[in-house]
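Omission of a single protein chain aside, the complex is shown with its protein chains in their original locations.
To keep things simple, chains are lettered A, B and C as they appear, and every chain counts its residues starting from 1.
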Amino acid sequence: MTTTTDSPTAGHGYISDKDRYLARLKRIEGQVRGIHRMVDEDTYCIDILTQISAINSALEKVALGLLDDHLKHCVVSAVQDGGDEAEAKIKEASDAIARLVRS
Amino acid sequence: MTTTTDSPTAGHGYISDKDRYLARLKRIEGQVRGIHRMVDEDTYCIDILTQISAINSALEKVALGLLDDHLKHCVVSAVQDGGDEAEAKIKEASDAIARLVRS
Amino acid sequence: MTTTTDSPTAGHGYISDKDRYLARLKRIEGQVRGIHRMVDEDTYCIDILTQISAINSALEKVALGLLDDHLKHCVVSAVQDGGDEAEAKIKEASDAIARLVRS
Partner (left out) sequence: MTTTTDSPTAGHGYISDKDRYLARLKRIEGQVRGIHRMVDEDTYCIDILTQISAINSALEKVALGLLDDHLKHCVVSAVQDGGDEAEAKIKEASDAIARLVRS
């Protein structure tokens, strides 16, 4: 009968498996640095584009994971608390989803 | 008479305004590092997502610029040289565009 | 105690302002028919592409609106009911968002 999965604590501590996100972001940072080097060394353009597509996919994956965590924790907890807060949280999440879909 | 499609040779030197790309990529690298810090410090999820959307747009802009340079220089020059190379270059560009659209 | 996630029941009736969606979809259908005609009449390719981009944006807007309705009604009501249903609904919504972001 439990509803909350990993109930959110103060300080937005909602991110599940934070170390995995941090490791992924480190890797993405390295990939961006790699593109900088590729441009600097006049690497063949198509190879740079392939790499940019890979980074975009990796960033999207991070974003989708964070969004899922957000829905599971912040939004669920706002709904459980009741009141206008839930509506505001959902509006905010929908806006963030729209930005992701369009970016 | 070479028909190598993707093997980069030294000095593709086709990138116009290279310094501008390098500066943009430095900025993007800093933004990714910023997201790493935001996750580490449990920043509010929606703010992280907004930042990821911004990076995706910035990377897309870099990719579209490089692609335009590529069409203008590598593809045009392959067409001018004649032969199968032009067809191979266009196939390669189309594949890169497809990856960008889908990423 | 039911945990059916995706089996639609009669009358999900959650769509706000249904007539607006129906009118938009009618318009999109007409736009697709317009592209069919453009291809048939060998219209200049770039003009067809511009039109396809417009349709994709219009469809995305419909999808984002429906998703917002879904979060506001189905997900909120599942959370209020408590139980595993909420978690399942959020998983399902996250998967749909991922498909949208990638499509």
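By definition in this document, contacts are C-beta pairs under 8 Å (C-beta built on N, C-alpha and C of every residue); 3 or more make two chains touch, one makes a residue touch a chain.
Note that the structure is predicted; figures quoted are calculated from it, not measured.
Chain C residues in contact with the hidden partner, per the touch definition given at the top, are 6-8, 10-15, 18, 21-22, 25-26, 28-29, 32-33, 35-36, 39-40, 42-46, 48-50, 52-57, 59-60, 62-63, 66-67, 69-70, 74, 92-93, 96, 99-100, 102-103. Counting the whole complex, the residues of chain B in touch with the unshown chain are 60, 63-64, 67-68, 71-72, 75-76, 79-80, 82-83, 86-87, 90-91, 93-94, 97-98, 100-102.
We take it that only the chains that are shown with their structure count from here on.
Among the chains in view, A has its Cα centre nearest the centre of the complete protein Cα set.
Chain A and chain C, compared by their mean Cα positions, are separated by 22 Å. Taken residue by residue, chain C touches two or more other chains at 102, whereas all remaining positions touch fewer.
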